[in-house]
Every structure is written in structure tokens, then in C-alpha cells.
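Before any comments, here is the structure.
The other protein chains are all here in position, but one chain of the complex has been omitted.
Let's turn to chain A:
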Amino acid sequence: MSCCANLVDTTVAGSAADAPRNSHLEDIARSAQIDADGTAHLVVSATAINCGACVRTLERGLAALDGVQAVRVNLTLRRITLQLANAAQIGAVLDEMQRLGYPATLVDDAALGREDAEAKTLLQALAVSGFAAGNVMLLSVSVWAGAEGATRDLFHMLSAMIAVPIVGWAGQTFFRSAIAALRAGRLNMDVPIALALILSLTMSVVETARGGEEVYFDAALTLTFFLLVGRYLDRLMRARARRAVVSLGRLAARGAYRVDPEHGLEWIAVEDIQPGMVLRLAVGDRAPVNGVICNGRTTLDRALVSGESEPVAGEIGSEVEAGVLNLSGPIELRATARAEDSFLADVMKMMDVAEQGRAGCRRIADRAAALYAPVVHLLALITFAGWMIAGAGAHESLFIAISVLIITCPCALALAVPVVQVIAAARLFEAGILLKDGSGLERLAQADTVVFDKTGTLTTGIPGIRALGTLTMPDVALTLARHSSHPASRALARELNSAREVELVDIFEEAGQGIEGRLPDGRVARLGRPEWVAKIALDLPSAQASTAFAIAGERACGFALAEVLRPGAHQTIWELVADVEGVALLSGDAPHAVNKVARQLGIEAAQARLTPQAKVARIAELQADGARVVMVGDGLNDSPALAAAHVSIAPSSASDVGRMAADFVFTRPSLRAVPQAMDIARRAARLVRQNLGIAVVYNCIAIPIAVSGHVTPLVAALAMSGSSIVVVANALRLAGVKEAKTVGVQTIPEQLV
């Protein structure tokens, strides 16, 4: 049952006790709803929840806390709903979640709530129309079976009483969309649908009143039902993926602690930060705005902002862009810009501009509809005119023309695309890839060039470490490393996880230098900057070392941080080079780091030190040459490029902005998600084309029958249901396909470069 061990991150606890809470926790605490009697209602998201054991652990663990009145874990949404006696308990609950191994993130889904409501309305409409379609179909069957005279009229009347109000209510989606399209002077799939529904109902009501033989109530209702199935599936897929993307959590905080000369620490929203304010940044916080460090020293992780893989030192006077992560010591930052003038906002503006290039891409269903609707309407008109000329009465001509419209109603066509995309999305979901929008799938199938970012995309973004000498006492080094949150220490702690911790006393961290401790025999051990460690060591560590470890009076051992390739990176690049026309690497990092990765993976086109603008320009250049680019990237600096590319993929570790810009987000560590997604997208595109082909063949057979006046309600019911079932069955073939054979080793171990 326990598929997920509680991996409590021991290295997190590093900040001093009096330091402010991490700003994420503050954000969450502020999202709680407080009742008049002080009861607090809180909904938080925790992506680590993924099995029944997690549900049990969390519900038992949290219910045992003081003041927790109710706790309910939703496994599907990976959310926890809590009711607390008072808001003061929130901190304790969040700490307990962290301790249990399920760090909480903020639920941020105002937009999703509205979409959920829409999906629910669609499901209600689907249920009601399904019920009505079943009943009316049974009444129709008895008419076809030979009910006559007064019984037939009664059945027709009953059908009318059920069909008219229910089509009117359940079909609202189509009517609204058709009206919106006509107002804008366009034709979409919903125009022929709405027209067929209205005309078939009107005609059937008239026929019922006249005591006629042929009515189409069952056709109108099954049509509504099938179409709603397609619509609901489409909505469901998008809502699920978006929710999954949102629940990955925000990286950027909504506020920061301001150091006010009069009031001390005060929490303010990001929008209220003015240049000149001093902000306190705890370890693990990201800078909310651009600023300059005015107090403290630390190490800064700029990977998401600029693509640089090596952490940089931050001292008084260092400039910090919005989005930079504070790694090792609390600092104070003097804001130099407001949020809307900060780096993050610049990136957003660039994205808006870049995205406009994509607007020209139209969905395949809309393209088909633009062709289909005029043809069908014209055909009905010609049929009417033809029968009038041939001498049939106005009533009969109209009847036949309307039956043409009913039988050509694009039921199969409307199902052809969404069913395939829903199944493709489910396949992608199984592979840990989230699809945000069906059009992304269509665009990915067209792609022929893949552009990668380096830091965080081709590499894991979590540095590994390489020893440049022999480490004499790994136990001591591990103990020191576990006490610091510096990336080098964390990497060392992971590297040495087979060693055992020893007892050390007087451990303290010298900000910006390193960490020091005393062995039981009184000797001092240091882990940190090479110059600082060299003061107690026998010799200097090697010149390339960025970190060193030594015990007083002994030889020092140097370490260099190294980037770790994402699992599956080799195989991915190898497959892509064989499969697509171009593979390129565009990075913001230094040339030597970029070239090393490019050489290792065999990517020929690699460029380094690119600004976000330069990345967009490079992609625009490629697309101007006719390439259709897939951008795979994670950082803030990649976001404009993600928006500019034909289609984009981001890892789930990407910046908020990057994830929002990307069409696909992959949640597993392996880079193999990229060729997998492309493979599924291409299969889906093939099935969509086949389905459209089937719909065309169906029409080629049905239209002559309808135009020649041989369609009866029975023929219409069989033809429409038959074509829809064929299309759905064809789409289901995608679910059965085994994953493409993977050649050679699937798990190349992570490699340092």
C-alpha cells in the first residue's frame, strides 16, 4: 500500500528561528476563509499525495493536531480541505504537512472554478438529453414497428413534449456558439448543428400537428446527446490538465516581508511594493521585484531567470532580478522597481508579443467546418429548388430539403476530433504529460524542429558534485553538508548518502563562507569556500574547486559542482536527431557549460549567452525558414520563446510563467516525454484525418439518398448513430496502441557533465 515513502527533506531547516516564515506559507495562511466565530476553512494542494496510504497518513496525522475539526483529502485533485477552530492553527497544520512529507501549496484556481461549473452544466445537459433520447427512441421504435392512427399521434405528441423543451435547454451550448459565430460573420461547426436541430424540431412539430407519418424527434435528441458527449469530453480534458498544471504550485510569492523602520516586519502584497522599500528574503524565497542586496550575504540561484547553472554569490550591492531564488542566508533587499516594472513583468510583455505569431493557426475542426457548412446549406437549397422544379409541392420539397440537413448534420464530424484528442490526452496523462489544449496536440504533430533550453531542461537543474581529490572522512563531510542548504552541500549530502552521520558540536554557518563544526576530539572541520577552508587546512585545494572540505591540520579536498543530465536525455536526443529535421540548443548560460552539454549529447547547433529576446529572435528566424519549432524549456527566460514557438513543452519544475506558456507539461523526470508526446500527437493526427475521411465517406453515401427523397426517420437514426459509433471506435484504437518500442537501454544512469 505504501507507494511513497515519507522523504522528509532534512536540509530545509536552516534558517534562524526568528526569521519570518517562508512567504509561501504566508500566502497559504492568507487564503483561508475565516467565519464569524473564528472557524477557519482552508483548502490547500499537495502534489505529493498519490495513493491511498497518503490519504490515511495525512488524515490521521492532521486530525490528531489540536484545533483541527475536520480534514478531508481529495485524492483526485490532490487537495486537502481543512476546518480549524481558529486561524492561528494554520501554521501548525502546514508545518505538520511538511513534516509528513507533503508540503502544501496554494490553490489558485479562480478561473478553474468557473470552468468546473461549465463542465457540470454540460454533464447535466448530457444526462438529461441521454434520458430523453432513450425514451423518445423507444416511442419511435414502436411507431416504426407499426403503431398507427391515434396511437401513433399520441406517441408523436409525447415525443414532442419531451424533445422540444429538452433540446432547447440541453442544446444551449450549440445555439449560443452558433449565434456568436454568425455575429462575427464566421461559420463554425455549431451553425449547421443548430440549424439542423431547429429545423428538424420545427418540421416534426408541424408534422405532428398535421397527423403526419414521419417525425424526427428521435434524430434531434440523439444528435444533441452525441454532440454533448463530444463537447463534454473536450471540456473535461482541458479542465483536468489545467487543474493539474495549476496544482503544481506557484513559485512566485504574492507578497513579501517589508522591513519598516517604524513597525518592524510587515507583510505586504507584491503590487504594493514601491522602489526604496526594504524587503526581508528568507531562505527558499524568490525575490518578488528587482532589487539590490542591502544587508546579509547569501548564494543566489539564477537558473530560472537567466539559465545560469552555477549558483552565484550575493553580497551587499549585488543586483537581484525578480524570480531569483535565495539559497543560503536571510538577506534584506532594497527594491529598485515596482512589480510591474520588474524582470518578470518584462518577460510577460515579451510573451504577449510573441504569442501573436501563433494566432494564425486554426484548429482542424474549424477548418473542416468552414468548408463543410456552406456546402451542406447550399446542397439543401439546391435540393429544395430541384424538387420544386420537378413538380413536388412546397411542403414535400421543404421536407426533403430539411431531411438533407438532418442527415448531413456533422455529428461524426463533431465527434471526429474531440474523441481522438481526449483519448490522446489520457494516453499522455498516463505517460506523465499534461496537455493543456487540444490545439497543442495538432500543432505538435506538425512540428519538425526541436529546440531545447539547457539548464533545468536537458539537465535536471539540481547540481551534482564531483570530488577533485580523495575525501578522507566522508562521515564528517556528510554531517556538515546536512546542516546547510547551499546547493553544493545538498549535492554533497546526496552524493555521500551511504556514509553515516557523526556527532559534531558547535556547528554554525558563516554566511557566504561555509559551515564549520567541531569533532569530539576538538579538531575543527570546515566545508565551504576553498579560501576559507584553506585557512585551517594543510594545503590549498585544487584551483578548479568551488567548494572544499578539510579537517584542521589535514589535507583539503576540493569539489566542483557539475550539471546532471536529465534521465533519458541521451536517448531522447538520439531519437529526435533521427526523427526530426533539426535539434538545437539555445541557452542563457556560459559558452563552456553549454558546449559541454551539447558535445555530450551530440547536438550540433548550440548557442550560449542568449537573452530572452535573442531566443525569440532565433525561433522566429527558424520559423521564417519554414520550420515548425517545438520549444522545450523551463525558465523565466525561456517563457517568451515558449510562447513564440509553434508548440512548447515544459517540465513541471519550470517557472510559473513557463508552465502557463507551454502547451504541454511533463511531470516525470525523464526527457523521454518529448519524443513520447510527439509520437502520441502524430498518431492522434493520423486518427483525426481518418475520422474526417470516414465522415466524408458517410456523407457521400447519405447525401444522394437524402437528396433523392428516400430518407425516413429510421434511416436517419441508423445512419447518424452508425457513423458516430464508427468514428468513436476508430478513435479508441489509440488507447490500444502499445508504446513505441524503445531501442537499447531505457535507463541510462544520470551523468555528470
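Keep in mind that, in the parts below, a residue touches a chain if its C-beta (ideal position, glycine included) is under 8 Å from a C-beta of that chain, and two chains touch if they have at least 3 such contacts; residues count from 1.
Quick note on the criterion: contacts and distances are computed from a predicted model.
A single chain of the complex does not appear, and UniProt lists its protein name as "Cytochrome oxidase maturation protein cbb3-type", one of "Hydrogenase", "DNA-binding protein", "ABC transporter" or "Cytochrome oxidase maturation protein cbb3-type". Of the listed residues A:A48, A:L65, A:L123 or A:A239, the one in contact with the hidden chain in the full complex is A:L123.
Although one chain is not drawn, the whole complex shows that of A:A32, A:L77 or A:A345 it is A:L77 that touches it.
Not every partner is drawn; the one left out touches chain A at residues 1, 51-52, 55-56, 59-60, 73-77, 120, 123-124, 127-128, 131, 134-135, 151, 154, 158, 162.
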